[in-house]
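Only one protein chain is missing; all other protein chains are in place.
Now for subunit A:
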Amino acid sequence: MAVTTPTRPAPAARPPRPKRSSSAPLNFWRSTIGKKTVMAVTGALMLLFLIVHMLGNLKIFFGPTDFDHYAHWLRTIGEPVLHGAWFLWIMRVGLGLAVILHVVSAYQLSRRDLKARPTKYVHHQRARASYATHIMRYGGITLALFIVYHLLDFTTLTLNRHGVEGAAYDNVVSSFSVWWVTVIYIVAMLSLGLHIQHGFWSAAQTLGVNRPSRDRALKATATTLAVLLTAGFIVVPVAVLAGLVD
């Protein structure tokens, strides 16, 4: 009766571990943790921007004069130290870089992650992670597409029905008067909320600032930020559609 004892295959000649570069930033960027850190920092910057953005949006409830004045002021911040609209461009370049770094890191890490686990289990694992964690990648893609649409709608005014430069209030009202535009915004903002709910806590974890004693507070802050930002952003299109802002 022959019993075959499995023998471990002779270890294939492994290529030596690539020598570490003398450049610390390069090594950092090449590592999985380095890329996650880049995602955490850029995510935090975008989150700060979004908080200001959301609060600014709410000025629409003070009427067209206030809102258009605020929109104009955004172009003049920093004057006379900075030339007209320079602040705006510094912000645009900074945020643009943050988005690019965030997306490139996410893309490279996702490719690596999918390659690391090519075979799925026949018996599906019951995911214990939250829905927000589960849909980070899809949510991120949704948000990237939304940002493009949003810029075409309100920055370049290409897709805006009113599309008059400087008439921010009327531009907003004209877009959100269309029900499906409002639906796009609501879906995008729900994705944003979920993205922040996992992203904020995950960033704290990645940057190593999380501790067992802070874990609950960080998770609560993440949920609070997610709810406040989602609600704060959604209230404007809903108010337009409901006729509260016109």
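Rule of thumb we're sticking to: a residue touches a chain if its C-beta (ideal position, glycine included) is under 8 Å from a C-beta of that chain, and two chains touch if they have at least 3 such contacts; residues count from 1.
Methods note: contacts and distances are computed from a predicted model.
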{"item": "Complex member absent from the view - protein name from UniProt, among \"Succinate dehydrogenase iron-sulfur protein\", \"ABC transporter permease\", \"histidine kinase\" or \"Bidirectional hydrogenase complex protein HoxU\"", "value": "\"Succinate dehydrogenase iron-sulfur protein\""}
{"item": "Residue among A:A144, A:L207 or A:L244 that touches the chain left out of view", "value": "A:L207"}
{"item": "Positions on subunit A where the hidden chain makes contact", "value": "1, 3-4, 6, 8-9, 11, 17-18, 20, 24, 27-28, 30-37, 109, 112-129, 133-134, 136, 198, 201-202, 204-212, 215"}
